[in-house]
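Subset of chains shown; positions unchanged.
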Amino acid sequence: MKTVYPGTFDPITNGHLDVIRRGVRLFGSLTVAVADSSRKNPLFSADERLRMVKASVRGMRGVRVKKFDSLLVDFLRKEKANVVLRGLRETSDFPSEFQQAVTNRLLGKDIETVFVMTSPDNFYVTSSLVKEIASLGGDVSDFVPKPVTRKMRSIFR
Amino acid sequence: MKTVYPGTFDPITNGHLDVIRRGVRLFGSLTVAVADSSRKNPLFSADERLRMVKASVRGMRGVRVKKFDSLLVDFLRKEKANVVLRGLRETSDFPSEFQQAVTNRLLGKDIETVFVMTSPDNFYVTSSLVKEIASLGGDVSDFVPKPVTRKMRSIFR
């Protein structure tokens, strides 16, 4: 069984990295799937997000990174994967995670969504928070991997 | 007492149809009220949404369909209606439904909001989900009435 960890990663945070590490420990390997999500108006282009994820997982064994712009279930079929990994944070919108998982099961009967908790340090770290802090001149180096810190500084000066 | 089932219906789903059927069974007849909602940037124009609702309820007894672009309470007064019907889905944002119902009561003292549950098959069907799936090339025919399936195919190829 192959595992996919999908997301927009706009940008990847320490919380996402934490989920990736837990996924690798549980399942041996996994594919991080960067959703194109252009309809969501992300701050970074899909290619920028892909590059930041790749730079952030450099050296981690068992982690591959791919981009996709289809339904998640179609990407899973193409990858012959049937486990979806998701992280839960204390303040995460549990109902919305649940709805997504149900939807994926409706569209692909054999898809199993597996949730893990991030570490407490990352319960309150979100991509939105990181973008808000950076845009107001704050320091985000405690919340994101180094490659993201650099990229955000280059944007927000 | 006349009953109104208001919504944006962007587009109407099987869940909405299910609520309409329950409303008719409970109250004998009802008016589906399609909100203009142009400030919400709907995918379909108010007239397109009105036409899809009308095509979807064709043949159902006791159902009328109207468009409105005022406050709901003003539409209710014009229609001499004082019951508002709303559907609750398991993952529905209950607080937001509650706030709307309280608001309607603040603005129109004698307005009663009545909630019914959709059938379990429709707990996870939302207009947003349908639009997301269709925009990524997925099949939505399990989630929406036939006239909507046709319309969405014509848009998303």
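For clarity, chains are labelled A and B in written order, and residue numbers in each chain start from 1.
Methods note: a contact is a pair of C-beta atoms (placed from the backbone, for glycine too) under 8 Å apart; a residue touches a chain by one contact, two chains touch by 3 or more.
What you are looking at is a predicted structure, and each value in this text was computed from that prediction instead of being measured.
Novice: All chains share one sequence and 2 are in place; how many are there in total?
Specialist: Counting every copy in the complex, the total comes to 6.
Note that in this section only the chains that are shown with their structure count from here on.
Novice: Can you give the whole-Å distance between the Cα centres of subunit A and subunit B?
Specialist: Roughly 34 Å separates the two chain centres.
Novice: For the complex, give me every residue of subunit A touching subunit B.
Specialist: That would be residues 39, 69-71, 73-74, 95-96, 98-99, 102-103, 106-107 of subunit A.
Novice: What residues on subunit B touch subunit A, complex-wise?
Specialist: It comes out as residues 91, 93, 124, 126, 129, 133, 135-138, 142.
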